[in-house]
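As you look at this complex, bear in mind that one protein chain is not there, while each of the others sits in place.
Our next item is subunit A:
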């Protein structure tokens, strides 16, 4: 902790935050798009894809909560 900014840690924080912070909403949006009816119906395939997307988002939330419980290192 000699220098004021630890560049390497900062880069890690920024990249990981970007992956989760922008990636999760994007996956959620993909789910919403898959669920939207095409010609009045939503196929089983699209429906499954949508639920998979939402599951990925839910998993990200679980990882977040787990991080809180374990705490920072």
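Basically, contacts are C-beta pairs under 8 Å (C-beta built on N, C-alpha and C of every residue); 3 or more make two chains touch, one makes a residue touch a chain; residues count from 1.
In the analysis below, contacts and distances are computed from a predicted model.
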Exercise. Leaving aside the chains on screen, match the unshown one to its UniProt name from "Molybdopterin synthase sulfur carrier subunit", "Cytochrome ubiquinol oxidase subunit I", "histidine kinase" or "Phosphate transporter".
Key: "Phosphate transporter"
Quiz item: Going by the touch rule given at the top, which residues of subunit A touch the chain that is not shown?
Solution: 1, 4-5, 9-10, 12-14, 16-18, 20-22, 24-26, 28-33, 35-36, 57-58, 61, 64-65, 67-73
